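Sharing a structure with you now.
With one protein chain withheld, the remaining protein chains of the complex are depicted in position.
== subunit A ==
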Amino acid sequence: MNQKDSKHTLDPNKWIDTYADYLFNYAVVRVNNNDIAKDLVQETFFAGLKSAKNFEGKSTERTWLVSILKRKIIDYYRKINSKKGQAEVRMNFYDNGDNEGNWIEERVPQSWNNEAEKTIENNELKSQIDDCIEALPEKYAMVFRMKTIQEFETEEICKELDITPSNLWVIIHRARTQLRNCMEKNWFNK
């Protein structure tokens, strides 16, 4: 390793002790699955080792590793995107013909019981939300979680997942209408 003061250097032997937890956290927040996050971190270290000779020392070791991990997360996102199509999504609106953009009759929102508003702090409710998010297509669940639960900036999500803002809002919209239906069925009007 060359030890020039101004340039950052890589020391792969310390990577796992120093960065494994940080990278794992970074990944787990985004993919919401421990095993997948673990795999992504592993791939990141391996890819880092392979391309260590391309490291120019312009950024810190950690920043460099995170940028590799980001790539891996986008790859993962692309993979689930192509694997699980939109066919699973039960649409709430007509998408062609005269009725385009109107509510599909059996999906029209129903009024909720009056208690709906009162029972907001409740563990059962929390696990019901988790179940409903879990039932979303993977891509929707991921974007929805990042935006709503982890409260990322729109710009950040778009950059990380390589999508446009209008793309993001359509995904959020579909996720929310579907979650609404799921919660209506399983919670508010149970």
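Please note the rule applied: a residue touches a chain if its C-beta (ideal position, glycine included) is under 8 Å from a C-beta of that chain, and two chains touch if they have at least 3 such contacts; residues count from 1.
Following the convention adopted for this analysis, contacts and distances are computed from a predicted model.
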item: Candidate names "Sporulation protein YqfD", "Phosphate transport system permease protein", "Rieske family ferredoxin" or "Glycine dehydrogenase"; UniProt protein name, chain not shown; value: "Glycine dehydrogenase"
item: Option touching the unshown chain, where A:H8, A:K38 or A:R62 are the choices; value: A:K38
item: Contact footprint on subunit A, counting only the chain that is left out; value: 12, 15-17, 20-21, 24-25, 28, 34, 38, 41-42, 45-46, 49, 92-93, 100-103, 108-109, 111-112, 116-117, 120-121, 125-126, 129, 147-151, 154, 169-170, 172-173, 176-177, 179-180, 183
